[in-house]
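As you look at this complex, bear in mind that one protein chain is not there, while each of the others sits in place.
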Amino acid sequence: MGLKKAGVLGATGSVGQRFILLLAEHPDFEIHALGASSRSAGKPYASAVTWKQTDLLPESAKSIPVSECTPEAFAGCDIVFSGLDSDYAGQIEKDFVGAGFAVVSNAKNYRREVDVPLIVPIVNPEHLSVVEEKVKKSKAEGKKEGFLICISNCSTAGLVAPLKPLVEAFGPIDLLTATTLQAISGAGFSPGVSGIDVLDNIVPYIGGEEDKMEWETKKILGGTNKEGTEFVPLADDVLKVSAQCNRVAVSDGHTECISLKFANRPAPSVEQVKQCLRDYVCDAYKLGCHSAPKQTIHVLEEQDRPQPRLDRNRDAGYGVSVGRVREDPVLDFKMVVLSHNTIIGAAGAGILIAEILKAKNVI
Amino acid sequence: MGLKKAGVLGATGSVGQRFILLLAEHPDFEIHALGASSRSAGKPYASAVTWKQTDLLPESAKSIPVSECTPEAFAGCDIVFSGLDSDYAGQIEKDFVGAGFAVVSNAKNYRREVDVPLIVPIVNPEHLSVVEEKVKKSKAEGKKEGFLICISNCSTAGLVAPLKPLVEAFGPIDLLTATTLQAISGAGFSPGVSGIDVLDNIVPYIGGEEDKMEWETKKILGGTNKEGTEFVPLADDVLKVSAQCNRVAVSDGHTECISLKFANRPAPSVEQVKQCLRDYVCDAYKLGCHSAPKQTIHVLEEQDRPQPRLDRNRDAGYGVSVGRVREDPVLDFKMVVLSHNTIIGAAGAGILIAEILKAKNVI
Amino acid sequence: MGLKKAGVLGATGSVGQRFILLLAEHPDFEIHALGASSRSAGKPYASAVTWKQTDLLPESAKSIPVSECTPEAFAGCDIVFSGLDSDYAGQIEKDFVGAGFAVVSNAKNYRREVDVPLIVPIVNPEHLSVVEEKVKKSKAEGKKEGFLICISNCSTAGLVAPLKPLVEAFGPIDLLTATTLQAISGAGFSPGVSGIDVLDNIVPYIGGEEDKMEWETKKILGGTNKEGTEFVPLADDVLKVSAQCNRVAVSDGHTECISLKFANRPAPSVEQVKQCLRDYVCDAYKLGCHSAPKQTIHVLEEQDRPQPRLDRNRDAGYGVSVGRVREDPVLDFKMVVLSHNTIIGAAGAGILIAEILKAKNVI
Partner (left out) sequence: MGLKKAGVLGATGSVGQRFILLLAEHPDFEIHALGASSRSAGKPYASAVTWKQTDLLPESAKSIPVSECTPEAFAGCDIVFSGLDSDYAGQIEKDFVGAGFAVVSNAKNYRREVDVPLIVPIVNPEHLSVVEEKVKKSKAEGKKEGFLICISNCSTAGLVAPLKPLVEAFGPIDLLTATTLQAISGAGFSPGVSGIDVLDNIVPYIGGEEDKMEWETKKILGGTNKEGTEFVPLADDVLKVSAQCNRVAVSDGHTECISLKFANRPAPSVEQVKQCLRDYVCDAYKLGCHSAPKQTIHVLEEQDRPQPRLDRNRDAGYGVSVGRVREDPVLDFKMVVLSHNTIIGAAGAGILIAEILKAKNVI
């Protein structure tokens, strides 16, 4: 059994630092390789990184040497997490997959590929089947085939969490709107969001974000072709999604004011919706994954919750909070969803995906 | 002609202070009476108030004696502005109207009365006709009849500003959603919003606010009965409005992410919508009112605007900014609206209403 | 052995909530009684409190009934923690001590009493001797004498932490200046600091705070009379302290820019000062107290540290961070000190004091 050997691409960046924090004391993984730019290569991690996390740089990671992001340098890794910027992720991740690695990436580059699973681990781990099949087949042939799994966009993760159980219980949602109030940690920190942009201010725009939310939601809630080899997102006339994204002065935690309409009549009651959300147990938890939230969705009854400062850390950031579930005069229901953007919306999702892969013997 | 004598009820409160700032150098009005609680009565204003504005307390207001909020103490006033808390506004405003005063109130108490105009001065000054008729009639009878005009809720003001010209140009809107990111100044400052609630946080709830937005919009965009004596809000099946309100760490300026659908097909184009908003000239400006915005609606083309810190003060806070006008996959259009909550959404609106009343010889 | 029974006075307030969080999973204590105003008395704690902590209200505390703050209701408690407002603390704490309870209080009322220890548990636990003697004597007489121990002011706690080892190593400090940048959590939350006061703002004044820092420092660094029965603060001409206190937009963590001059010449070197701070091990740690910091003072070498968001939680908030130790052109040295105001500066200090009392068999 033992620990799986993990590598981190883009280890000195914002997402990379989160991967390292989560891996440092993880019962399933040990850090085996750290990759960054050639500027950092050769240095011990503690010298290469400008550490900006509220938790201290783990002792165990300090002296790990940073290498360049080449497959050779990651030899022996069972799983490779990529926190690379999209400028670099395209080629490097391709190289790693080509060299037979299992790669879980936070970059946006390959999310829309028809054969790449786009995963929110508390929502659609069944999409991993596309990869499982390939791996099983290649193993049977005595080969080690590489594969790529993409983590969803951070605001998409929070949005789809409550949708999954609702669709399972009450049938398709056909109209969906979401206005986000997004934390600044999602933008990294070099330079990230400028202080003057969020002090006594909000910025009603995040480049590419609305399109990501509108598109990714359809893939995550969608299915596969008959052969189970390609993903088929929900068609635009089956599910219409409209997103409006804002950057606000919050460090961690994306708040989303969402409204939705079910395709089927009559729609469920408010109480049915809340009960359905409360009862949802994600597959990762059933599989016994270490980081899986005990309570996937926390339904809050206080009228002024969820709030990022108070609720973002439920289930160590892997649980999603939903509050103010109520009828909507325009669609069927409106509610407020809060999710931790760097945990379930980024690095943390990557870790939980890897835990699922391990539980399923894919890695 | 000369200056109209103005009184301010609730003069030491947050809204009252704004009235005094706006009146202090106003070309049409002079402060004649200031009313507050019995605790403050008898003191010069400078001693009675805890001044919390970024502009200095005007010299001219410092020594004005504060009286109790009784009609007797306001004798001689041509117009009375009320910044009273709703706990007190009910009885006091009734007394003033009964005593023959023209009252413009920021309180919520009488907004839903069938014969009380609910006015956003850059939107529906034509609703003042209900009062004009009464005043004309009573003048003809040699009497001085009191009347009340209500200022709308602050977030309603920003919402309806772009709707008015759109409805005039393209016919009724039948579906409307708005998610707000509201400034803390709207909550006053004793104690107002707690620091811990807005530091690294947002509060996804403002008591009563969503209901106000959903209801007031229908009255403001609605009409009157045939006799022109009572207001008839739009019916719930003619216009459906859904609001979600959030408090954020912004001092002044409410940002609203709105979506709307026109009843008529085909809907206009994005460019037609923007042109319509740009072309709108509010009646108050045509009447030559001092505070009326030269440009009622500023249509911004930069993709990340409007922003509260940068855009809230356009036309001294009487102009509304609209940005990111684009097609909406669920309704017809989505856009971001920014308005200055204490100017066009509160005290400033009261002043402009009074300017309109003066221009129309109602006061 | 077993668990000591703990009571909390003022259990629904800001400090009281912190006591409950810290007690809920404590290996030495169990919550035995919770006291609040008569308005809350009789309710289970979960109903009586408006919980505002980032950690969830502990399950174990939810159903504990809240009583009034009377000695009868706290019968059986081995230790009583007081988070009472100073308006109420005076009489209630007196009653509890009179009834034979061991009381550890966060209120300011009795801090300057000559026979009441004023304790920063990582700094001057030896001051507890005044109480130990009394307790020992009364035990010998078969009586149970009550006593009171005061927690210091929050900004005082951070200030004296590095001073203690420096004075021990290099002799008396005779000049000391401190300018604070204090978090808002110190002011509680009903209403606490107003949002408008800390948004794009600082308030260069905190009522009574500068006097507390200047006075309490002299008692904490001072000694006792020969009999060991009364405290003798350092005289004003032995140690001169000057404090300037500011409230800033930080949730937790007080930052203090301090300068100091030693009485003895030659003064130590910067490196000697840093080494002395690094080497300091507080007595509470030597006693094996559960909450005592492993590293009492963290000396940071990065030029831009400590920072509240990044460093306030070192050693669970019981460790103090010191950075930028350098020579001062006016006094001898300047440095930046960061301490967690609600942990080592308030409720957390109370818990650690109780751990020390238990370790010393005083309770």
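Per-chain residue numbering starts at 1, and chain names A, B and C are given in the order in which the chains are listed.
To be clear about the criterion, contacts are C-beta pairs under 8 Å (C-beta built on N, C-alpha and C of every residue); 3 or more make two chains touch, one makes a residue touch a chain.
Please read all numbers here as calculations on a predicted model, not as lab measurements.
J.: Among C:E214, C:D283 or C:D315, which one touches the chain that has been omitted from the display?
T.: Once the missing chain is taken into account, the touching residue is C:E214.
J.: Check each of C:G13, C:P293 or C:P308 against the chain that is not shown and name the one that touches it.
T.: Of all options in C:G13, C:P293 or C:P308, contact with the hidden chain holds for C:P308.
J.: Thinking of the whole complex, not just what is shown, which of C:T156, C:S251, C:N313 or C:T342 touches the missing chain?
T.: Counting the whole complex, the residue in contact with the absent chain is C:S251.
J.: May I ask which residue of A:L9, A:V49, A:L84 or A:I184 touches the chain that does not appear here?
T.: Here the residue in touch with the unshown chain is A:I184.
J.: In the whole complex, not just what's shown, which of C:S67, C:S82, C:N124 or C:S259 touches the removed chain?
T.: Considering all chains, including the one not shown, the answer is C:S259.
J.: So which bits of subunit C touch the chain we can't see?
T.: Contacting residues on subunit C, toward the hidden partner: 175-177, 179, 181, 197, 199-205, 214, 236, 240-242, 244, 246, 248-251, 255, 257, 259, 303-310, 323-324, 328-331, 334, 336.
J.: Kindly note down the residues of subunit B that lie in touch with the hidden chain.
T.: Against the missing chain, subunit B presents residues 52-54, 56, 199-200, 251, 309-310, 313-314.
J.: Spell out, residue by residue, where the missing chain touches subunit A.
T.: Listed in rising order, the touching residues are 52, 184-185, 189, 191-200, 249-251.
We take it that only the chains that are shown with their structure count from here on.
J.: Which chain is the middle one, judged by CA centres?
T.: A
J.: Centre to centre, by mean C-alpha position, how many angstrom separate subunit A and subunit B?
T.: 43
J.: Roughly how far is subunit B from subunit C, centre to centre by C-alpha average, rounded to an integer in Å?
T.: 49
J.: Could you please state the distance in Å, as a whole number, between where the Cα atoms of subunit A are centred and where those of subunit C are centred?
T.: Chain centroid spacing, subunit A to subunit C, equals 41 Å.
J.: Counting only residues that touch at least 2 other chains, which ones in subunit C make the list?
T.: In subunit C, the residues touching two or more other chains are 52, 199-200, 251.
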